[in-house]
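One chain of protein is taken out of this complex; the other chains stay put.
Naming follows writing order (A, B, C, D and E), and every chain is counted from residue 1.
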Amino acid sequence: MEPFLLKELVERSLAEDLSYGDRTTEALFHRPIPAVGEILAKGDLVVAGLDVFQTVFELLDPTIRIEAHLAAGQKAKPGDSIGSVCGDGRLLLKGERTALNFLQRLSGVATLTRRFVDQVAGSGARIVDTRKTTPGLRMLEKEAVRLGGGWNHRFHLGDLVLIKDNHIALAGGVANALKEARASLSHPFKIEVEATALSEVQEAIQGGAEIILLDNMSLPQIKEAVELIRKSAPGVKIEVSGGVRLDNVASIAGCGVDMISVGALTHSAPAVDISLEIKKGRSAVGGLPSA
Amino acid sequence: MEPFLLKELVERSLAEDLSYGDRTTEALFHRPIPAVGEILAKGDLVVAGLDVFQTVFELLDPTIRIEAHLAAGQKAKPGDSIGSVCGDGRLLLKGERTALNFLQRLSGVATLTRRFVDQVAGSGARIVDTRKTTPGLRMLEKEAVRLGGGWNHRFHLGDLVLIKDNHIALAGGVANALKEARASLSHPFKIEVEATALSEVQEAIQGGAEIILLDNMSLPQIKEAVELIRKSAPGVKIEVSGGVRLDNVASIAGCGVDMISVGALTHSAPAVDISLEIKKGRSAVGGLPSA
Amino acid sequence: MEPFLLKELVERSLAEDLSYGDRTTEALFHRPIPAVGEILAKGDLVVAGLDVFQTVFELLDPTIRIEAHLAAGQKAKPGDSIGSVCGDGRLLLKGERTALNFLQRLSGVATLTRRFVDQVAGSGARIVDTRKTTPGLRMLEKEAVRLGGGWNHRFHLGDLVLIKDNHIALAGGVANALKEARASLSHPFKIEVEATALSEVQEAIQGGAEIILLDNMSLPQIKEAVELIRKSAPGVKIEVSGGVRLDNVASIAGCGVDMISVGALTHSAPAVDISLEIKKGRSAVGGLPSA
Amino acid sequence: MEPFLLKELVERSLAEDLSYGDRTTEALFHRPIPAVGEILAKGDLVVAGLDVFQTVFELLDPTIRIEAHLAAGQKAKPGDSIGSVCGDGRLLLKGERTALNFLQRLSGVATLTRRFVDQVAGSGARIVDTRKTTPGLRMLEKEAVRLGGGWNHRFHLGDLVLIKDNHIALAGGVANALKEARASLSHPFKIEVEATALSEVQEAIQGGAEIILLDNMSLPQIKEAVELIRKSAPGVKIEVSGGVRLDNVASIAGCGVDMISVGALTHSAPAVDISLEIKKGRSAVGGLPSA
Amino acid sequence: MEPFLLKELVERSLAEDLSYGDRTTEALFHRPIPAVGEILAKGDLVVAGLDVFQTVFELLDPTIRIEAHLAAGQKAKPGDSIGSVCGDGRLLLKGERTALNFLQRLSGVATLTRRFVDQVAGSGARIVDTRKTTPGLRMLEKEAVRLGGGWNHRFHLGDLVLIKDNHIALAGGVANALKEARASLSHPFKIEVEATALSEVQEAIQGGAEIILLDNMSLPQIKEAVELIRKSAPGVKIEVSGGVRLDNVASIAGCGVDMISVGALTHSAPAVDISLEIKKGRSAVGGLPSA
Partner (left out) sequence: MEPFLLKELVERSLAEDLSYGDRTTEALFHRPIPAVGEILAKGDLVVAGLDVFQTVFELLDPTIRIEAHLAAGQKAKPGDSIGSVCGDGRLLLKGERTALNFLQRLSGVATLTRRFVDQVAGSGARIVDTRKTTPGLRMLEKEAVRLGGGWNHRFHLGDLVLIKDNHIALAGGVANALKEARASLSHPFKIEVEATALSEVQEAIQGGAEIILLDNMSLPQIKEAVELIRKSAPGVKIEVSGGVRLDNVASIAGCGVDMISVGALTHSAPAVDISLEIKKGRSAVGGLPSA
């Protein structure tokens, strides 16, 4: 996400917490306190969102300094230091919750993605995300998926044409839908079609779909569909969705599909546990003018 | 959340998906299609976010009509119809994902809250949320907590003073912190103090805290603290936080505390499964002018 | 453009003109004046932007009524009535300039597009736009291109990969660039490569480009490139850009290319002449409450 | 335009192109590339919008450095270097199109203005713009007019009173309109009246207009009107509008008028051809930290 | 102020009060309560801001109905009903304070203006405002000044040229400043010059100022300046500013000046006392659907 856009998103989030000041910090501290905050992993996780964490504090005070001890996409174990932040302790306290809310959530997405990716390692199948993202955080969550080793599907409804069950119901079948799409779609965009039965797979091939999404099929159905597509339409990409879990994703990958999309990566990833431990003092990285 | 504020939040979320149009719908359909969408629960859940769902469609087209079959806070079983939406099918398709993203996430929060609340039923303890909410969605998630039967803690840093570990570290102890806060805080606001040991509980009582938050204590420690507070400071409210799970929350409640706060309500509630099934046709509720 | 997004754009444009009121109208008229405005074409043109025109007046006064006499995409001759607007004459005066600024500019884009499209009629080549649009008006101008019979290329930098001269310079050649792109691009997106010489066309084919953009080539070069691509990569689409004018576009189309992109459609289309003639009175369409 | 306002406008324009990232650049380049971009004129032009060009890149990366080789308002010939930009090549690629869209359009306005101004050189008549500007870009286009040697008319409807044909139609004639305006207008503001016939010129003089706008008159009519005004109302300024072209503007100026307003300056100025040629390397001006 | 702009301003003001809900109303009332609120004057005042009052409630609930008993600009005595508002009592409670904050402040401005205007009645001098307005409320306060019978001076820095003491200090005197301004100012705009001594008045006349502002002069100085200007520059308008109070404004007007500008109209007008008395019930005007 470009910094000028991230800044706007973070400002809105900070405003949720700070529009009426910080009653606690303002009641307790009346002048700057040199302080250092250590960002500590309290579980196994993949780091994502450190740039957002940094933006939170830069917006509160440009003199605050962040030092990253782990790069985005790296793994952390319980007790690992992810990084540190150094500056006026009052601003560390004001930004702490907002900064952690982003970091814990995005690292949660990256961590869950990595677990799925690890399950299909060596299979040639890619784990991909969906548009089932948190309202307002789509770009950040899609980046966290990439950091976890996943691939991105559509970013928004203006990307490729994806003809799903509800479109098919209103268009009167896969063949009709594909014909309409072909007639009016300009060249930069691809067409993907969802199929829930072998008959729809065939219609999709005949209609010229570039990607076929096998939705909610059983493993035998998936295998049969893959065989059909590879034989009659070798250039077509195959994606699977629906009911994908950590305990069955490897079997699905074993069917020889190209992509497996998992809504849970973004809609149900639990936050990972990360804390910020703040102490008086100055770190080597600087921040807080000496005066 | 007041409608004029909700509208702004929903507009931003819709813009994530629709700023460059809906390539699929625009390629397939070139005139209005009367259609009805059924909102179906696909698991056990508590409904929350139906007003947001409605706002999504009203922003796309004021003539779309929503009918609620279940009220906010009610339970649904798999297969239950939560409501329906009726209007131009093209706009149902455009709004579907954004509307469901809100509904599934907020119902997820309400559902998880209800599970915690059910665990402590009869104990007199309240389940309360935290500020560990999704950036941008705090007000909606806090309402979902209420719909699940929970209570709300702070909405933002400008609410009551809450002196936590990091404040205590910078202020030089509980007693100092409380003294500072008492001196400058105006009358509309309360003071809560976090205590991790019995000694801090005693300092908190002596310093005049109105609420004491027992953080990360073992059950025996909690019991001892409760006994101490009830005896020496009967008006003080007791809250517990840290390490609260569905399988231990009843035991914590059994210690006689007033509130148990659970970050997971908002930071780790999985989305519940809800689908929108769209078909051609008109419903009794109306929408879509006949012309 | 979705209405909720258009509304925001139009509000900003109206604010440019009306933030300090309308000195003239407010000095002259102190109560509502029933009035009708006729939208008159004063040259040959293709209509685009009537929905924006309407939004301008709806934002000023929801009771104003617009009647369209020509549909978007239709041609008008000098003297034709494009539509009419009926309501309080003071608001017609306040919105007139902003509404016409949109209508004249967007119809200008549609009109110029249509002239290019007419030149290549029957050739199988499509006229397509570029990202050389007016800052802030991209979605509207791209719609005007469609209304003029053209096709849209990229809407933004997040659409398909388009490797141009500057990318090639920094990446060290077409082959390298394509290899990099293939390795990291996820499945929903296509790759297009710009080629300025036959050697680059060959690299593009070998690297697996799905679209090849022949940039600033002479007619003989284009013909040679088309022949090469059709023979060795029949599925690849061919686009031409650079130096395309009304007087040479037919010859380019005659080379058998698929698309011809023309920056001038949006960066240099002159506004067409349209006026709003306002008179006292009421029209059949209504507007302005009788009281 | 004050920098804090320009920043907001440029951010909105960049968001059109970069809200979903730059698929191409992100696919090709995974670390910073020191690069220099040369801004080259490819036709005769007058430079305008270099400050906007600079703001585009500063918003993407404050470490990018711009060097201007020509000042705003200066002329460039084909091949002239207008300036250069130096920094991380990835950001040069991301900002290129948006920066050029502004620069080419605004220089287009300045260039066309200069051509009109050159036509009337020595006559004492001023070329002035109108409110027929691009929605959202009024302040920038009016500055480009000044850079081309033109003068600005109204910036918005809250500037001077300008009574035009539609006002006269609703007010019942020039005399009535002027009487109303005189009665309620406060002292900081002037009154201008449009006249399409000599009789209206006389009404305008009698009503105390400070500026008279001769609209769509023939050369003989203009001459007659000028004579009348100079004789009977020597302090009144005379403006001409309607049907002004490069080939007749000198004759109009020859009639002795003070101002000639030309809508085409902003509504139909073609973009001038300017390119950005990017190469690996560092320039003397700096940018891009050495690390 | 155009309604679409007013709406935005009022939304921001409501957000100050309601971003976290209304703790009181939400705790007390759980379903709609038909209610009527009477807007009562509790002192002598001139009404201004009733449209803003109405916008506050329309934004909270479009079904709320407002009835005005007095028009903007009319006088009210203690006990007079200014109007009434009818709808769901919960929304009356939520909007009450914001609506009254606008109404009391703007009526305060109108009331103070009227007192100044009454002092100079019959003198031919106008009371005018300044740019010393409340940040964010300039347009509303300037309208309140008009409703109180005053005239408006500049709305913003882009209106007429007004050369004041600080400009003169930096420009090296009145004559220099006027010469510079004359050379570059386009025809729609006037020039006003501040003079603090007779010598500056003479420079202003010679430099061609259209309005002369006598700043902080004594009554004899004003008289002398008026005499000089009337004699040597009969078309020039004369304004007075500085130290104008209710008890000396009539004497200043008596010197024969055209305008007297008073900063206190907007920077120091006390709020007038207006209350909203809410009762259960429905009014004749309607609101609140019967269901």
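By our rule, a residue touches a chain if its C-beta (ideal position, glycine included) is under 8 Å from a C-beta of that chain, and two chains touch if they have at least 3 such contacts.
Small disclaimer: the values here were computed from a predicted structure and weren't measured.
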- request: Sort by label and list the shown chains the missing chain touches.
  value: A, B, D, E
Message: Please identify which residue in B:Lys75, B:Arg182 or B:Lys237 touches the non-displayed chain.
response: B:Lys237
Query: Where the complex has a chain not shown, which of E:Asn101, E:Gln119 or E:Ser241 is the residue touching it?
result: E:Asn101
- prompt: Hey, which of A:Leu9, A:Leu59, A:Ala125 or A:Ile211 is the one touching the hidden chain?
  reply: A:Leu59
Message: For the chain not shown, which residue from D:Arg65, D:Arg115 or D:His156 touches it across the whole complex?
response: D:His156
Query: For the chain left off this view, which of B:Asp159, B:Glu180, B:Asp215 or B:Asp273 is in contact with it?
result: B:Asp159
Field: Hidden partner chain, residues of chain A it touches
entry: 11, 14-15, 18-21, 59-61, 94
Task: Considering the whole complex rather than only what is displayed, give the residues of chain B touching the chain that is not shown.
output: 126, 128, 151-155, 158-160, 186-190, 192, 211, 235, 237, 239, 258-259
Task: Could you please point out the chain E residues that touch the chain left off the display?
output: 9-10, 12-13, 16-29, 33, 35, 37, 89, 92-94, 96-98, 100-102, 104-105, 108, 131-138, 156-164, 166-167, 169-171, 177, 180-181, 184-185, 189, 263-264, 267-268, 270-271, 276-280
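Methods note: only the chains that are shown with their structure count from here on.
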Query: Can you name the chain that lies farthest from chain A, using the mean of each chain's Cα atoms as its centre?
result: E
Message: Roughly how far is chain B from chain C, centre to centre by C-alpha average, rounded to an integer in Å?
response: 44
Message: Which positions in chain B are in touch with at least two other chains?
response: 18-21, 94, 156
Message: By the document's touch definition, which label belongs to this structure's chain graph: line, ring, star, complete, or other?
response: other
- request: Pull out all the chain pairs that touch, please.
  value: A-B, A-C, A-D, B-C, B-E, C-D, C-E, D-E
